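Since the structure comes first, as structure tokens, the remarks are kept for the end.
Here is subunit A:
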Amino acid sequence: MRRILPHPLLTAGLTLVWMLLTSFSLGHLLLGGMIAGLAGLAFARLEPVGPQLRSPWALVRLGAVVSVDIIRSNIAVARLILFGGDRHHRRRSGFVKIPLRLQDPMPLALLAMVITATPGTAWMEHDMDSGILLLHVFDMREEDDWQSQIRDRYESLLLEAFA
Partner candidate 1 sequence: MSTPLDTLPLWIAIPVALLLIIGSTLTMLGALGLVRLNSFYDRIHAPTLGTSWGTAGIMLASMLAYSWLDGRAILHELVIGSFVMITTPITLMLLSRAALHRDRMEGNPDVPPTSAPPED
Partner candidate 2 sequence: MTAGLNHLIIAPILIPFFAGALMLLYDDRQRRTKLLISLGSALALLLTAIELLNRAKGSALSGGNDIGFYLLGDWAMPFGIVLVIDRLSAMMLVLTALLALPALVYAAAGWNRQGQHFHSMFQFLLMGLNGAFLTGDLFNLFVFFEVLLAASYGMLLHGSGQLRIRAGLHYIAVNLAASLLFLIGVSMIYGVTGTLNMAHLSNLVPLLPESERPLLHAAAVLMGLAFLIKAGIWPLSFWLSTAYMAAAAPVAAIFAIMTKVGVYVVLRLSMLMFGASAGASAGFGAYLLLGGGMATVIFGFIGVLASQGLGRMAAHLVLVSSGTLLSVTGFALMGGGSAMLGGALFYMLASTLATSALFLLIEPMSREEGGIAALLALTADAYGLDEKEEDSQPETGLAIPGTLTVLGLSFGICLLVLAGLPPLPGFIGKVAILRGVMASEALPAGLGWAFVALMLVSGLATLIGLVRIGIQTFWASDGVVPRVLALEIAPVLVLCAMIVLLSVRADDALRYMRATAEALYRPTIYAEGVLRAPRVVSSPTPAPAPSPPAKPAAQAPSSAAAPAPAPATPAPSAPNGEVQP
Partner candidate 3 sequence: MEIVLSTAIGILTASGVWLLLRPRTFQVIIGLCLLSYAVNIFIFSMGRLTPGAPPIMPKGGFINPAAYADPLPQALVLTAIVISFATTALFLVVMIASRGVTGTDHVDGKERDE
């Protein structure tokens, strides 16, 4: 089974993509499944073993958190661009160093997506040895604790999700 379907989740996901693109019909389920299966086989050549997903629920929670954050920061950044900050506060950007506990590339990639997708934070560089992530923050407010925000809001969920 593993030889024919090395990445079942991926295959399922790609079949879904196929059906999203075409239509939800039996024919396309079969065709899409076949193509997705082939794609999975090709992927297995690059990555024989997939990620060990422990808790999908944590990922769902992460998704919810992130969605809210994205909307919020969209508004914030848009306002900052238009008005350059408010009366009390001039926008000040800067770099933040955050030591990460994540080691695996896969969850790191997810974290990168999260941080990038959220306007206002940008992933600069990450050192694999020390685990330090360099973040660029669009608007550094004193009251924000970026370290804890990243580590607690996102990283912990990711740590929970992946083995």
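Regarding candidate selection, all candidates are chains of the complex that A comes from, given by their letters.
Basically, a contact is a pair of C-beta atoms (placed from the backbone, for glycine too) under 8 Å apart; a residue touches a chain by one contact, two chains touch by 3 or more; residues count from 1.
Everything numeric here is computed off the predicted structure, so don't read it as measured data.
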Just to confirm the interface: in this complex, subunit A touches which of 1, 2 or 3? 1
In the complex of these two chains, what residues of subunit A are touching candidate 1? 17, 20-21, 70-71, 74, 77-78, 81-82, 93, 95, 97, 109, 112-113, 115-125, 127, 129-130, 132, 134, 136, 138
